[in-house]
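The complex appears here without one of its protein chains, the remainder shown in place.
Naming follows writing order (A and B), and every chain is counted from residue 1.
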Amino acid sequence: MDMSIALILGQDGITNGAIYALLALALVLVFAVTRVIFIQQGEFVAYGALTLAMMQSGATPATVWLLVAMGGLVTAFDGLKALKAGQMQRAGMVAGWNLAYPLALVAVLSALPVNELPLVLQVVLTLAIVVPMGPMMYRLMYQPIASAPVLILLIVSVALHIAMVGLGLLFFGAEGHRTPAFSELSFDLGPLMVTGQTIWVLVVSVLLIVALYQFFERTLYGKALRATAINRVGAQLMGISPALAGKLTFFLAAFIGALSGVLIAPITTIYYDTGFLIGLKGFVAAIIGGLASYPIAALGAIAVGLLEAFASFWASAYKEVIVFTLIIPVLLWRSLTSHHVEEEE
Amino acid sequence: MRTDRLVLGAFLALLLMVPAILSPYYVTLLNYIGLYAMVALGLVLLTGVGGLTSFGQAAFVGLGAYTTAALTTATDLPAWLAWVGASPWFTLVAGLLITAAVAVLLGSLTLKLSGHFLPLGTIAWGISLYFLFGTMQSLGGHTGITGIPPIELFGWTLDGGGEIFYLIWAFLLLGMLTTHNLLDSREGRAIRALKGGRVMAEAMGVDTGRARMIIFVIAALLACASGWLYAHMQRFVNPTPFGVHIGIEYLFMAVVGGAGYVWGAIVGAGVITVLKQWLQDWLPSLLGASGNFEMIVFGILMVLVLHRAREGLWPILKKLVPMRTIHKTIDAQAEPLPRRTLPAPGTLILEAKDVTRRFGGLVANNNMSLEVKAGEILALIGPNGAGKSTMFNQISGVDTPTSGEVLFLGKPVAGRDSREIARMGMSRTFQHVKLLPTMSVLENVAIGAHLRSHKGVLSSAWRLDRAEEARILKEAAHQIERVGLKDHMFDEAGSLALGQQRILEIARALCADPCLLLLDEPAAGLRYKEKQALAELLKRLRSEGMATLIVEHDMDFVMNLVDRVVVMEFGQKIAEGLPEEVQQNPAVLEAYLGGVE
Partner (left out) sequence: MKLRHTLLAAISLAFAASAAHAEIKVGVVVSATGPAASLGIPERNTVALLPTTIGGEPVRYIVLDDASDTTTAVKNARKLVAEDKVDVLIGSTTSPASLAMIDVAAETSTPMISLAASARIVSPMDDKKRWIFKTPQNDQQMASAIVEHMTANNVKRVSFIGFANAYGEGWFEQFKKQAEEKGVELVANERFNPADTSVTGQALKLMAAKPDAVFIAGSGTPSALPQKTLRERGYKGPIYQTHGVANNDFLRICGKDCEGTLLPVGPVQMARSLDDSHPVKASALAYVEKYEAVHGEGSVSSFGAYAWDAGVLLEAAAPVALQVAKPGSAEFRSALRDALEGVKEVAGATGIYTMSADDHLGLDERSRVMIEIRNGTWSLLK
């Protein structure tokens, strides 16, 4: 192996690592606030990428129908409850966001020639479809059992992962999709070939991390989420609704997931079941950060990306064996150095 | 006849008849259910009882399957190994040995992982082993190994679904019986304490690290046996049935069936296997297209089950068959457990010398000294935040002093773990009650006798421990009577009032036959009569030669009971002496009543 190969592998590892880092951040956030291990994070990546691809092929993305269905259920639960309690305004709000909004999206998608729209608009539409599924999913699937043990929440996540993969196959088919790059820019930097898309991935990742940091440090909602992550009961006593915190977290996680999908769709082929392994690697990075530390999780993600790139060069047949075996000592080290929780639930 | 035996008998009779009544396909399904249930049973022990989540069980199934597949089909084994491949029964032993070795290795690496590191660790080696099966050409690679011979038993070849059915279910029932027996024993109580009671269990002398390893290995062996049966039933192995997705599915089965219950394993495996099959049959006719809807409906159904029945399905099913709860019987004739000889009254038992504990800039204990003698009750009192709990932690070995030392029976406490201190004869209660709420009072107390008994996993699993078990239960019952909880002996510990739970902790501590009793606020939450009874008990223990240290708030309780009092404020000793003297001490009055300004 010479220097140039090492550099290329390094570049490849960092690009993948940046995506893992984004996912790891979302996973840490979701776990800290809701104690949910968000296995479906990967499916949001796939849904984001494939919804965009479907739009570009000129079809109405099937995911919008899922959004309508989920919104309908939320309206049925929350809207009726509000109606019974005589809170007309609240019922209106619920129906507006969960019923009228998805239907409006359907109308927009069928009225516009979506495949001819500029890429930016397509991306915005994709996010508009996929991201609201996050809070809806929290409302429907997790809110009723928010106080359950971590294991139960985890199993619910796994079940939803299975259902989402099944839906993915139904919506997008078994074959993969790619979308055109955000920019056709490409230049050589020594032995490296830098493409516009790689830069996009890195820049957006960094921007998103900075934005999240600002959100948590500066805004009221961000602080509320941090408070909930540190002490759930305390935050509740201070008037921060755990349901709101949960929905907000899932909104952010879904946003990060769908955006990651849109970002990598031009670099690699995305399938309905791509999400699991990507999500799993983000999860590994998150765990390296102890599901608590954002910067270490991000570094862990880069490390996983690099390890993967070099392992695929040295011994591609054993790549997964190497990546997942080397994680055990890291886990051990993290486990021994992190604050030890004596009693586990 | 007891209803539970009746139901069990009916179940077994049904099982025996199954191949005769059911169509071959349903026998096949039951075979798979049996195989899955065996793995899920391991998870019941590991996850439901022990609180350790594992996604990697499928890899152990693979170890069992691949060991037998590789050995029974190999044609060029070295001579010293060739005899193993001659019969599947030898390869079963080989598989179990290999699995045990791998489980010990993986366990020693991953069981140290705390919290959520553990599930990820199991995913990691689950994926690693899966890809190893696939990349090793000697194991048939991704394509797999064909031509695995059927199992022979007493000259009877088990090559049809109906024949291997009996073997599978015999294995499963044996596994269930073993697990059931194990959980209802000394080791079992230690295992059941792993989930939410590790600190307490360690203080009672349980090696919780060993207990975790034990259930990890047992779960792995159950999975391995399932894999062995699978390989000889399917007569083909390749890596796909041992991947992480299947590992997740096993966990699914355990949780859906009821991860805390031995029978939950069968229920979970049965429901999921049959449900999948039915969905495959019904959905196409309902929805028109074939193939893709099963996963979706299956996932959503699972979520609904967990919304409605968090404990799994078994507790719900159990209610359908009204069964009287059978209480344990206490054998009055059982020989008492051996007792330690208590030191003569007046012997120095505990000595704290100039104990100082700093947390950063905060001095929680400053030059604290105290002594407790056999046959004496010493009270450590002081206002909130005086540093009593810190001092208690130094004495019980939970924390180590920055300087100074604590000597118990002349030996330093620092550097010894809770278990060793417990073995030396110090037994304690907790300020925040630590007991296992779903276990009966009797069983909670019996944990205290852990160090006074010795039967291990194998004798527990095969009921060779009954004589000793009777002695343990007799001792526990004795201590329960002594503290006045006789009426609640068979109640769930969690159903007691808080005061009674504190009393339970004292009974548990006494069950360890200590020479020094450390009580952390034992009277909190007790009613007047109960306090009186507790005081009587402590006085009686004193007369038997027990040394007792009490940390307490309740002045009346302390002053009428104890021999000497040590008063703390701001981490320092401000007074020491007889109760009457201390009550007159101006520094004490000021500390408690505030200075007269």
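Everything below uses one rule, namely that a residue touches a chain if its C-beta (ideal position, glycine included) is under 8 Å from a C-beta of that chain, and two chains touch if they have at least 3 such contacts.
A quick note: this is a predicted structure, and the numbers were derived from the prediction, not measured.
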Hey, which of B:T91, B:T208 or B:N238 is the one touching the hidden chain?
B:N238
Option from A:I8, A:L119, A:L140 or A:L332 whose C-beta touches the chain left out
A:I8
For the full complex, which residue in A:W97, A:Y221 or A:F313 touches the chain that was left out?
A:F313
Candidates A:A174, A:A243 or A:L336 - the one touching the absent chain:
A:A174
Using the touch rule from the top, list residues of subunit B that touch the missing partner.
11, 14, 21-26, 28-30, 32, 131, 134-135, 141-144, 146, 159-161, 230, 234-236, 238, 240-241, 246, 267, 270, 274, 277, 280, 290-292, 294-295
If the missing chain were put back, which residues of subunit A would it touch?
5, 8-9, 12, 15-16, 166, 169, 173-178, 193, 264, 267-269, 271, 273-274, 276-278, 308-314, 316-317, 319-320
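The rule is simple: only the chains that are shown with their structure count from here on.
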Using mean C-alpha positions as chain centres, tell me how far subunit A is from subunit B in Å, no decimals.
36
So in the complex, the part of subunit B that touches subunit A is made up of which residues?
47, 51, 53, 109-110, 112-117, 119-121, 123-125, 127-128, 131-132, 135, 195-199, 248, 251-252, 255, 259, 292-300, 302-303, 306-307, 310
What does subunit A use to touch subunit B in their complex?
31, 37, 141, 144-145, 148, 150-152, 154-156, 158-167, 169-170, 280, 283-284, 287, 291, 317-318, 320-321, 324-325, 327-329, 331-332, 334-336, 338, 340-345
